[in-house]
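The excerpt is restricted to a subset of chains, each kept in its original location.
Naming follows writing order (A and B), and every chain is counted from residue 1.
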Amino acid sequence: MKTLNHSLIINTRFSDTDAMQIVWHGNYVKYFEDGRESFGNKFNLRYMDIYSHGYTAPMVHLELDYKKPVTFNTAIRVEVYYVHTPAAKIIFEYKIYNIKTEELLCTGQSIQVFVDLNGELSLTNPEFYDNWKKEAGLNV
Amino acid sequence: MKTLNHSLIINTRFSDTDAMQIVWHGNYVKYFEDGRESFGNKFNLRYMDIYSHGYTAPMVHLELDYKKPVTFNTAIRVEVYYVHTPAAKIIFEYKIYNIKTEELLCTGQSIQVFVDLNGELSLTNPEFYDNWKKEAGLNV
């Protein structure tokens, strides 16, 4: 079956570090989001695409496993894997690597749901999301 | 003439630090904002108060002078001084102290203007702001 994934290069920022002189663990949440938005730009699944169809996609679950620390001004590669599910959810998995050493720095997962503009959780896939899956070549 | 000011105690966060093991200079912008919002809570000049009268108050100028570094888990006092001006602006000055040592850490200034909900800059004081000044005991 077809799978969708994407990767993005980021340079870690000085302001991303903490007093341990490494990237603060909370900032990986930003790297995941950067990867997700970059995936969205490539596959037309941006916040704005979702919003234009009358939905938002709030985060309901986030999980991070830290493998190695990284200092600032270091090029990292954020790999984003779309996880196919019949549920009315957007699930991504992530792997972040230090480009120079190819060390695995962090892995993780995020789960988003669909909420319509009245604030109601969508229990089934919104029509636009089924269409998006079809266009992306995924089974619905 | 009457002056308005307010102070707020904050504990610096580990996530506020950078690789120099001190609070990252950009995070003082948050401390200023914390002080400003706390001032707003006390004197009814919150973002929401402004918004409920049909305006937003975007930042147009910000200035910071750094005097001493500070580490994390340190109690600091953010002093906020409202600067009275006839112009259609909200001007604040700030002083941040290390509570324990009474060292002055940072000073600064912010200037906000009024923009109505059509995105038009207000060249004169919005009525609600004149009223707010009167209620606060300031000359209009």
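Assume a residue touches a chain if its C-beta (ideal position, glycine included) is under 8 Å from a C-beta of that chain, and two chains touch if they have at least 3 such contacts.
Just so you know, these numbers come straight off a predicted model, no measurement behind them.
Participant: What is the total copy count for the complex if 2 chains are drawn?
Facilitator: Across the complete structure, the repeated chain appears 4 times.
As a working rule, only the chains that are shown with their structure count from here on.
Participant: Can you check how far apart subunit A and subunit B are, centre to centre, with Cα atoms defining each centre and the answer in Å?
Facilitator: 35
Participant: In the complex of these two chains, what residues of subunit B are touching subunit A?
Facilitator: By the definition above, subunit B touches subunit A via 14-15, 17-19, 21-22, 24, 26, 71-72.
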